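For this view, one protein chain was removed and the others were kept in their places.
Up next, chain A:
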């Protein structure tokens, strides 16, 4: 059904459409900067072509080396053989789920594999563009090389939103006493409170706790499968395609996130 056929309340959808049209007229249209767009577009395209040419050389060289040594397959990350890596879609892991006021919610993470060279980077970049979008801190495909990109998605009822993105080196994940943590509202577009906590930790992490502003805390338990969680207990689990583990915890109603804490024994 088209928007203008709906009507409800004092202000009809048709009224809204008319107001939008009027507001849109407030912009100064100006002359389309066609030449600037084409010039910049060419620059973008040229950058891709330059990347492609270099990649062809690199692939040629490495193919030769592999033929000599007989070292076939196997990504550097040791997770899957080279031929089995799907660069055109992310690994998806559902981290946690629950029910809030009768609405089902869950948190999942899409992890895009780390491209090893520029050809793979272009493949990942194009696939990302069509699905989750490219990461904000990457200007061009080659920026993705050696890094995984993950997008955390929160689904609440029928609404799924990418709430968080991050790009991390595939192998050089350094020890850090900090726990990168994001606190967001559980309910979309509610403006708070920030009850839902998502964080990343090294696999050696232990005794993670989410502390809340009301002074209480929730312990995070390690698991190997998606589980429902409540304010009583959070979950920590490995993430397919990622060098880091992730945890989710939920603040009790009426309070919100304060801090996380945990132990990181040397592994």
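Keep this in mind: a residue touches a chain if its C-beta (ideal position, glycine included) is under 8 Å from a C-beta of that chain, and two chains touch if they have at least 3 such contacts; residues count from 1.
The definition used in the following text is that contacts and distances are computed from a predicted model.
Look at the chain that isn't drawn here: its UniProt entry, checked against "NADH-quinone oxidoreductase subunit H", "histidine kinase", "SigE family RNA polymerase sigma factor" or "Multisubunit sodium/proton antiporter, MrpG subunit", names it "SigE family RNA polymerase sigma factor". Checked against the full complex, the one of A:87, A:183 or A:229 touching the unshown chain is A:183. Residues of chain A in touch with the missing chain: 1-4, 9-11, 13, 15-30, 32-34, 36-38, 40-42, 44-45, 48, 129, 131, 133-137, 157-166, 178, 180-183, 188-189, 194, 200.
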